[in-house]
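Removed: one protein chain of the complex. Kept in place: all other protein chains.
Chain nomenclature is as follows: A and B, assigned in order of appearance, with residue numbering initiated at 1 for each chain independently.
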Amino acid sequence: MSLFAQLASLTVQAGNGAHHSDAQHAAQHAAQHAAQQAVNWSEHLPALQIALPLLAAPLCVLLRRARLAWGLAMLVSAGALAISLTLLGRVLALGEGGAISYHLGGWQPPWGIEYRIDALNAFVLVIVTGISTVVMAATPRSLESELPRERHYLYYAAYLLCMTGLAGITITGDAFNIFVFLEISSLSAYALISMGRTRRAVTSAYQYLVMGTIGGTFLLLGIGLLYMVTGTLNIADLSERLALVGANRTVLVALACIVAGVSIKLALFPLHVWLPNAYTYAPAVVTAFLAATATKVAYYVLVRFVFSVFGTPLAFDELHLDALLLPLAILAMFGASLVAIYQADVKRMLAWSSVAQIGYMVLGLALANESGLTGGLVHLFNHALMKSGLFLVMACFALRLGSTRLEDLAGVGHRMPLTFGAFVLGGLSLIGVPMTAGFVSKWYLVRGALEAGMWPLAAAILLSSLLAVAYIWRVVEVAWFREPATGDLRRAPLSILVPAWILLLGTLYFGLHTSFTVGTASAAARLLLGGTP
Amino acid sequence: MSTCPILGPFLSEGPGPALFLAILWPLAGALLVGLASRLPNLRDTLSFLTALSLFAFVVTIILPAGRGSGDVSHDILEVLPGLTLRLRLEPLGLLFALVASGLWIITSLYAVGYMRGHGEKHQTRFAICFALAIAGALGVAFAGNVFTLFVFYEAITISTYPLVTHAGTEQARRSGRLYLGILMGTSVAFLLLALAWTWHLAGTTEFTPGGILAGKASPAVLTALLALYAFGTGKAALMPFHRWLPAAMVAPTPVSALLHAVAVVKAGVFTVVKVIVYIFGLDLMHEIGGDQWLAWVAAFTMLSAACVALSKDNLKARLAYSTISQLAYIVFGAALATDHAVLGSALHIAMHAFGKITLFFCAGAILVATHKSKVSELAGLGRRMPFTFGAFTLGAFSIIGLPPLGGSWSKWYLALGTMDVGDAGDAGGSGRPLMLGVLLLSSLLAVGYLMPVIVTAFFGQAEEDKQHSGHGSHGNQSEGGLREAPLLCVLPPVVSALGCLALFYYADELVTILKGALLP
Partner (left out) sequence: MIEPGLYNYWLCVILMMTGLYVVMAKGNLVKKVIGLNLFQVSVIMLYVTMGKVEGGTAPIVVEGAPDTIYSNPLPHVLMLTAIVVGVATTALALSFVVRIHEDYGTIEEGDIAAMEEGR
């Protein structure tokens, strides 16, 4: 069950033709011995998704040279993206409700660890690896100004570990495995954050560590209680047995522990205090990476537990989770947006905006209908794109201006027009202007609220997006109308600017061509609401 | 259907794709203008040629298509399942497109004269954003469903923001904040909600003759929905969401002229008219009582804005409040929801456009020639600038509604509309004399705020003249001598004023086109 066991079984059993789609199950078994000789790598993609970055991380440490380590990390990241895209393609080809089940080391699911990939986590995997790749491309140039070059290789190792953890949480079908990968990603994330330029980075990382560990331990506790009730850790198995057990006090406490634990990692409103500091003082690229992936994966975990493990009848009809999450989501949407308006540092403002956007996603979850959940999941994707794009823009500003404070951005609209243009584009998407990705997710959330018969909620969603207008436009006004400081300013380096534009043009593209995002998200939503995975 | 290569289908698929091409046209123009930014003469020629060719395109390709009987539509893209960016030609939109593209020609000429005469900076950005706003206006005109309309509506808001804040001063920044705050605020908070709600209730947002909402929800819900549409369309400047329009007057005059008298504000009232006619349907309006309360809200806006206009000394501010008042006529007519009233309000879109753009052109010409912007400073200028003030007089008479100028027709039909509202809806049949009274009172107020300008300009005595009278004439600034603005600033108002005159005689053409929309 442990990571080490996984690794060992992975390497030993690589030849054991261990890929089983449900239908092929029996035939595979028979052919297992025959196939022993030829290793069919394409069947082991789910394991490679995790093993590749995990093995590359120590390799980065051995390489020691910044450029080499970066090259390796870039390569592995891109490889992971290719794998996850392939997996998504395969899952979608299986049709509605299809899933790939991979048995680690060839052990059968309820006993062994299963990697189970359906429309939902294939989608999340693409986001994690995709964002990771794009941000990695921007990393070396931005990191130069924040970390001594001779320590870069450590950064890349931690980065790859973090990606491993996030991808692992997403891909696994085993509840305890989620905890293990969560801790891998968290520990490396703490290390990444502490590499920031100021001493505040370390205190922020410490604060995050304390809260994150409490969150992780609560999750562990919840999983333990579930195991106590059902005697299994496999998610598919859990949901079946839990439905038989029904609602009792242990299940309620388990749900409470899991929701509380994940909410800390997710930075849901009253548990968000670590996030603004961590995002503000971390190196710019770390923020771009974590903002788009860490909270998103936590959201995925919440969705997975609430819908796949507990199921809608148990979580909503009997345990009334929506009565807790709806108010918190609304508080996040309004409260965090209001705080964002008064921030003096733009990076911090965007961090607060993230807290607000998490509110939208949780709102979609709490609505628990198809449109709402689709909205939440689409927003997961869209927000990942726009926020990491915006934080990369911040990286440009930090590099050229040496600061992301609002007053230092005066006149930057004229001095760095391309960078500023990217900011405006991302901002519009954040507001939810039509033809941008942000509009698509808001549209589904509003529809979800109306379908649930809660029109004041629909109005609240839209009103709160007006607050986004306020905090984005505050920046635009300063950057556009204030007299710039004197002195020459070079345009931002292309190696950061191009990734930023790729992400932000992505928000434009996915605002127009929504068949991929909405199609996958609504398929996932139907899957989740339809009961067991 | 869902995707469309840019040019391929335009040649083969009939007139439908031409609608899309008409929207892309100004965008292409904007691109060319941007490329020519270093050569001001080429840039301004390109800008003018784009406007000219666009109008020619609309007249030669789209107008005949609109007269034909077939359904002219084009799907650009299916953004979300069932939510398509769709263009569809119908008479109201055709009229709006003709007006917007036609007046753009004169405005682009005027803009050259004004911007150079006034020595404005960032002229390329100005021209680009202008073209983008026109593309947005055409998109609104041709929108085939509320979603498409909303998309282009927001596009207009964003593309006009740099125009409003063009000066880059503290005042411009504050006005820009108000502008964006109100327009985007109302549209996101109300209009988008109305859009989603409509979708939720009817399962579609297509503009359909006779409306799509009848019987879909209780009168209370539909009333709320109507309120969301009416107030969510901030560009229609219905009180209390009108403050952005006076604020936008900080923009250079060509912007105030074309955008804040024609394209932007008309996009707003056009939205309201279109929603009432094609989403609610006239019958439903009577059923839910929208013909009462919305008409009164409009009537209130009409009168109170006119009163504010009386008190403004700044000419552009006075014109802005006059615009608010006149826009309310259009909402008023649509809200009454009778054939005559809707016809009147649709006509008023065109009539007011010509009248008000003339007035703004004149205000800009005065500013360029004399750097004066207050009504009280205009004394005697009428004799110095006879062409400018001649045009101003014609425009003002058209706004007031005096024959033989275009504005008289729209007011005539609106008045008719108030009288037959009882026949269509209530049991009575006496019409609504009180509403007719409001219309007349508002016209009187228009006389009150426009005539003083003319009277002061022609018959007042200028300060300089008073000084000169003792000393006799000297220099080239002799008494009674002409001191007009540059030709490019004077010609446009004269042309548009003549347009007001022409519209009186050719109104019949428009009425025929529009009747097709109202009597399906």
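A few remarks follow.
One rule holds for everything that comes next: a residue touches a chain if its C-beta (ideal position, glycine included) is under 8 Å from a C-beta of that chain, and two chains touch if they have at least 3 such contacts.
Quantities reported herein were computed from a predicted structural model and do not represent experimental measurements.
By the touch rule given at the top, the unshown chain touches A in the complete complex. In the complete complex, the hidden chain is touched by one of A:227, A:334 or A:455, namely A:227. Only one of A:203, A:248, A:495 or A:515 touches the chain withheld from this view, namely A:203. Seen across the whole complex, the unshown chain contacts subunit A at 1-3, 176, 179-180, 183, 187, 190-191, 194, 199-200, 202-203, 205-206, 209-210, 213-214, 216-217, 220-221, 224, 227-228.
FYI, only the chains that are shown with their structure count from here on.
Averaged C-alpha coordinates give centres for subunit A and subunit B that are 46 Å from one another.
Residue ranges on subunit B touching subunit A, taken from their complex, read 77, 79-81, 83, 147, 150-151, 154-155, 158, 165, 168, 170, 172-173, 176-177, 180-181, 184-185, 188-189, 192-193, 196-197, 199-200. Residues 428, 431-435, 440, 442-443, 446-447, 450-451, 455, 458-459, 462-463, 465-466, 469, 473, 477, 480-481, 511-514, 518 of subunit A touch subunit B in their complex.
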